[in-house]
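What follows is a structure written as structure tokens; I'll ask about it next.
Just one protein chain is left out here, and the rest sit where they should.
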Amino acid sequence: MHMADALVSPAVGGAFWAAAAGTIAYCSARVRKDLDDRKVPLMGVLGAFVFAAQMINFTIPATGSSGHLGGGLLLAILLGPSAAYLTIASVLMIQALFFADGGLLALGCNIFNLGVFPAFIAYPLIYKKLVGRDPRQSRMVAASIIAAVVALQFGSLGVVLQTVLSGVSVLPFATFLLLMQPIHLGIGVVEGVVTALVVSFIYQARPEILESALQQKPLGDLPIKSLLANFLVATLLIGAVLSWFVSENPDGLEWSIAKITGTPELPESAYKEHQQLANLQEETALLPDYALPAEEGVTPSATAERMGTSLSGLLGGGITLVVCSLIGVFLKRRSAAQREEA
Amino acid sequence: MLAIDGSFLDFKQLDLLALRQTPVHRLDPRAKVLTTFCFIVCVVSFDRYQISAMLPFMIYPAVLMAVGDLPFGYILRKIMIVIPFALLIGLFNPVFDRQVLMQIGSLDIWGGWISCLSILIRAILTASAAIILVAITGFPSICEALEKLKMPQTFAVQLLFLYRYIFVLTDEGVRTARARQLRTFGKRGLGIRHFGSLVGHLLLRTWERAERIHMAMLARGFAGEVHSSRRPSHFGRTEVLFMAGWITLFILLRIFNAPQLLGGLFTGTMP
Amino acid sequence: MSHHIVHVKNLQHVYPDQTVALQKVSFLIHHGESVGIIGANGAGKSTLLLHLNGYLAATSGEIIIGDDTLSKETLPEIRRTVGMVFQDPEDQLFMPTVFDDVAFGPLNMGLAHEEVEARVTEALERVDALDLREKPPYHLSGGEKKRVAIATVLSMLPEILVLDEPTNGLDPHARRQLISLLQAFHHTRIVTSHDLDMILELCDRTIVLHEGLVMADGPTMEIFSNDELLKKCRLEKPFAMQSCPVCSPGKQPLPSLPPLVPPHSSKPHDHER
Partner (left out) sequence: MSHHIVHVKNLQHVYPDQTVALQKVSFLIHHGESVGIIGANGAGKSTLLLHLNGYLAATSGEIIIGDDTLSKETLPEIRRTVGMVFQDPEDQLFMPTVFDDVAFGPLNMGLAHEEVEARVTEALERVDALDLREKPPYHLSGGEKKRVAIATVLSMLPEILVLDEPTNGLDPHARRQLISLLQAFHHTRIVTSHDLDMILELCDRTIVLHEGLVMADGPTMEIFSNDELLKKCRLEKPFAMQSCPVCSPGKQPLPSLPPLVPPHSSKPHDHER
């Protein structure tokens, strides 16, 4: 399940963007160092394969619903961690741009959730350890299932944490967790089975493909453990900062303004006009503040006042939409006319 | 199956839109990427109960669609596809957040409903920004822009390969799925074992194709590095104006609730 | 049993991206006929074939197979009646072994295992590929793949056989084999191809498509004698007819016949060295 822009706050989105970008830089350097110039086209084409494979559905036994391959673990098995991570990231990027699936700001979260866990945890620490150098079908199935389940549990945990930290959805943490984890347990098992089937097919048809992936040196100079430790520290830090951030001040822009000007509120502008406007905004916002108390005994006059402000909000909103569309229509006409002339 | 053909074609069409020649298409891609990003950050930085203040942001997609000569219905359809997920999570808000924030007549409006609507508007705004970015820039140019903004080359190049072969491989995927479907006689879905073999075949073909592509690259002197053939694009005055104009507008709209001011003029609640 | 006509009436197809692939196509094919459908790249041949078993839905128009108009209800029955062989056999062979592949259709029809066995054996025998039974399809040669792809369809005992560019990529011998194989069928056969010599051998009747329209429909010989028509539709006479002084009078078929002793052969080739 993808994180979406609509649910993410700038702070959370930005933090995970930074994490994802750093990892991409690291993995790109690794792949470059590999000196296997076959790898770059291979990664690209396998990324495209994930799209093609996702168009083919199967029936999940005993449920009647259908599913498709996710592909993260499969890519890790075929390409090794670094290359797989990059490939997953690019698949997600295309989804974000072309299908607006997830979104641009949430892209960092998604790359983190769906890339880091399969490539750097599930594959090297679980799948590889369990299968070893002896890819018999039964071992492979078991290893794939466990690896896929672990990757997806982490991934969905990531979605839950990011959503709750962002504070756009008000789903309580525990409820959300109880909703997401069991669903992803099922998805993980299916993903594992499917991955194992595809891998064993390849093993029969072209064993050398898998062997070359298995022969790959373990992650060389930067050992995987320290990489993971870094991830862990980074995630904890991000988490800590964010939770403080969310509880203190839900509004990113106000926060950053406060940061910049060193005052806890919007800058008390020296200009009177500005001051006035700021007040105005505070008083007339449709729903002026996040922390607006909604106690029972709202006085009738308060309600009436609020009615007034919300009315003006609705009216203004309507006018805004009309104006936007009119501008659009006008520009469209004009550019069409210009084309005609040309 | 037809639905899949359909959504894949959508993909092709979005790509075709990027071939048009309009003033916004001609801008340096970096300007468009950065502006889009600012737009999204501003939109998502509103607090969860905000609705009216977000509406003016519609101006950005509206203007770009008009100037970029993009078909409105098509973009709208693409946006509709994304909304369900955000809404799925958003719909929990009315369940958990029942504080009454507003009354219309005798109707209590819970905070949850407001924040749910807010999520919906965010989804529409951010999704339209992303799709319009692709439609007026084209994926390869976006990659190029990101590369100039310091995205590692390895990543950029494999991204381009991915993009290039999506068209070829999804075609292959569709044909395979089609061949299978024609022999299943209305039986829905595919047993999981068959699925493994079918996708395995597809993977095998993909792998062989990758080998042939590599072969073709070597035959043309490839030695590990893809050289950019792009004539140096320049970030000129138009680009600066485009970015500065929009970003200023976004910040102003972010700070001042324009609809509220506008509505105030009419209802007389101006202080 | 019906007499298995294929009746296409005013078929139009517009792809979702607004490409008009078929504008208005109508024809009637009777039981046992062997019909070639020819036309330039992009003329709409493959699109037309995909309608015949209901894979693509017509934008407008009607298709009648046997007694049934193609619709949601009749689809399973029609897919059983119309067997489709795609251009690229790779698309069609997706099971672990040839046997599994040929058995896939009959098993989905709900037949008993012995019946399936019998059908697989019979189908593989007809395409002369019985010894490939246990092989995985990815280890077959191009010609073998093609024959197995045909067997996967024959095992469903279709009444109508539809083939998209069957000879593409085959060597002359495999091509000849395939043509003989197809000639031996008594099914209705509908074949598209750019291999006009194959059409000439295999089909009594030919339909010429051009930009989604039927430009001609008649006896193959007549079509191929109509130079003007062919030129207009980006086609040529089959090569066998090009060199014939009677069929192509005036125009010498081969631009210039190479002299029997070409310049370079004054030096001996040293491939024997």
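The letters A, B and C name the chains in turn, as written, and every chain counts its residues from 1.
Basically, contacts are C-beta pairs under 8 Å (C-beta built on N, C-alpha and C of every residue); 3 or more make two chains touch, one makes a residue touch a chain.
This structure is a prediction, so every number in the text was calculated from the model and none was measured.
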Residue among C:143, C:158 or C:212 that touches the chain left out of view: C:143
For chain C, the residues touching the chain missing from this view: 9, 25-30, 33, 39-42, 141-143, 165, 168-176, 180, 183, 194, 196-197, 200-201, 203-205, 207, 214, 217-221, 234-236, 238-244, 246-247, 253-255, 257-258, 260-265, 267, 269-273
Contact footprint on chain B, counting only the chain that is left out: 12, 15-16, 19, 139-140, 160-161, 163-165, 167-168, 209, 212-213, 215-223, 226-227, 229-231
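Heads up, the rule we're going with is that only the chains that are shown with their structure count from here on.
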Length of the line joining the C-alpha centres of chain A and chain C, rounded to whole Å: 47
Centre-of-Cα separation between chain C and chain B, whole angstrom: 41
Length of the line joining the C-alpha centres of chain A and chain B, rounded to whole Å: 14
Where chain A touches two or more other chains at once, by residue number: 201, 205
Multi-chain contact sites of chain C, meaning residues that touch two or more partners: 96, 138
